[in-house]
Each structure stands twice: as C-alpha cells, then as structure tokens.
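Single-structure report; data block below.
Entry: chain A
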Amino acid sequence: MKTASTLENILASGELAVTSECGPPRGALPQKVREKAELLRGCVDGVNVTDNQTAMVRMSSLAACILLKQMGLNPILQMVTRDRNRLAMQSDILGAYSHGIDTMLCLSGDHPRFGDHAMAATVHDIDSVQMIRMVKDMRDEGLFQGGEKIDGPPKMFIGAAANPFADPFELRVSRLAKKVKAGVDFIQTQCIYNVDKFEKWLQGVRDRGLHQQVHILAGITPMKSVGMARYMKNKVPGMDVPDEVVKRMGGVPKDKQAEEGIKICLETIERLKGVEGVRGFHLMAIEWEQKVPEIVERAGLLPRPDGLNVGVQNVRGGKS
Partner candidate 1 sequence: MITAERKPIEELIQSVKPYRSILLAGCNECVTVCAAGGRKEVGVLASALKMHFLKAGKPFEIQEITLERQCDPEYVEQLASNLDQVDAVLSMACGCGVQEVARRFHNKPVFPALNTKFMGASERQGVWSERCQGCGDCVLGYTGGICPVARCSKQLFNGPCGGSSNGKCEVDPNVDCAWQLIWDRLKALGMTERYEENLPAKDWRPAGGAGPRRIIREDMAL
Partner candidate 2 sequence: MENFEPVILAFCCHYCAYTAADMAGSMRLRYPPNVKIIRVPCSGKVDAIHIMKSLEKGADGVYVAGCLEGDCHFKNGNGRATHRVEYLKKLLDEIGIGGERVEMFAMSAGMGERFAQTATDFTEKIRQLGPNPVKAAPQNQRAAG
C-alpha cells in the first residue's frame, strides 16, 4: 500500500469502490457542509470535496475536508491548478495531510470565464499532469517540487479526472496514459451518458493495459429532468448526452422524470459493473446528494466494505 487511504484499501481488495461528492457552500456556515456530507455516511468510500467548482467562490476544499474528517468521513481533497501556484498547492497538501486527509484529486479546473469572478487572474503555474507528478514525488521521494527534502512527507492517494468524451477522441486514451506515466493512482471520469462511447474508450485503455496501472471509477450523474438533460447536452463543455437520453427523459411526465433519471443511471451502473477496467463508480448527484444512498442501494452496492471503518481508525490526528 502506498497510503493509508480507505479508497486505496478498497480498490486494492478488488471490491467495486463508490465515491460521491459534496460541493462546499457559498458561505462560511460549517453546518451546511455537515448536512450535505451526513447524507453520504455509510454509502460511499470517499467524498470528493470540490475546489471552487465552476469557478465560483466557495468555502475552501481543504476547510470543508477537515469538517468531513471530523465527522469520521473520508474526504477526497480536490485541487485545481487555476487558483494556486505550486507553493500554495504544496502547503495546502501538507496541511491537508496533517489533518489526516490522505486522498486527493488533481484537476486543472473550470476556467474563470464560466464563474462569477471572470475578471480574476488565472494562475496555471503547473498543469494537472505536472501536479500529479508533484504529489507523487512528495509522497514517494519525499521531495518538494523545487527539489528540497520534506520533513514528514504527505502520503496522498492520487486521483485525477478523465473525460472520454472530449475532443479529439483519439487522444483521450493517450491523455490518460500521460497521467498514468505521471503517477496517478485512480481516475474519476466525466459523467457517462453515452455508454457506447465510454466502452469504446475503455477498450482503448485496455488495449494498452492502462487499466492495470490505474483504478478507473466511472462517473455517474442522475438527471432530475429533461431540462437538465438538455442543459448538459448543449451548455456544458465536454459533455456527451445522446439524443436518445434526452428523448427518454422527455418521454415521461414531469413528475416521473426524476425517477427516470435515476433509472437511467442505475442501468448504466449495471451495464458497467462487470466491464473489465471499471473499478467503481463516482456518483456526482449535483445538488441532489440525498438521492445517493438510494442509488447506491438500488445499484446493489451496499453495504460498503469495512474499508470505511478501517479508514476511520487510521486517522492520524495530525501526526504524519
């Protein structure tokens, strides 16, 4: 084991892992974080805590991760290259690990242009591939990015994102290969609606044996309504929502659409469960966290393995 991460434990055991996410609030109320996170207790192995998602200011991922940790949950620290240079990133990683946060996700982040601070300067000191390498060197070599030795290196289980649906498609396996080369441990994919295309990508991943070097969690987002389906299809960059899915959502009465959305995501999970290279699921129920337990249960992914409890016992309480 590279780390004490619960997620790593579960993935290593061969069980399908389940992660979900919790977007911190647009304010300083810790209760809001706790309420959202509480919904996920016992049904997931890790909770991604987003980092100023969609380029909107929110409570810091690190602070919200600490709140989750205090609740005995397993937060996954998301960190984007957009807002921090390598000094700030490394110091936050040290700080996170000092609080027992041992799993993180390296991202480039949505461009500020999409958020409420479009006038902000972007940092982009390093990119997500370089960040993976930096965190790996901190863990395995005990070295800062600048080359100096770390006194008590943080042992992070390193995640990253992959979008099988962005262009150019032929590059999507290669891009994953770059992240694998940089040292990524697990991948959470973009929301999957076009399952055929996802499987095509996965075939490319398997052809190169990448699935044996990295754990891939398939990204699943239930849709609440046909409106959301249309929005995701037309407005969200890098999202692939096939017409059939929009049609299917629109084909049922309004009050049944939410259930239809959940059915679609359950079918996707069912289809992907046995596919070689899929090591678990990442459920992104956007502002719909209360549905996660139901989805996990109906998908037959409960109870979660003991890894969750193992993770809690492993809290290092500041001693790293």
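A quick word on the picks: all candidates are chains of the complex that A comes from, given by their letters.
Note that in this section contacts are C-beta pairs under 8 Å (C-beta built on N, C-alpha and C of every residue); 3 or more make two chains touch, one makes a residue touch a chain; residues count from 1.
If you're wondering where the values come from, they're calculated on a predicted model, not measured in any experiment.
Peer 1: Quick check: counting C-beta contacts as defined, which of 1 or 2 touches chain A in this complex?
Peer 2: Candidate touching the shown chain: 1.
Peer 1: Which chain A residues qualify as touching candidate 1 in the complex?
Peer 2: For this pair, the touching residues of chain A are 81-82, 86, 108-111, 113, 122, 124-130, 133-134, 145, 161-163, 165-168, 171, 174-175, 177-178, 181-182, 190, 237-238.
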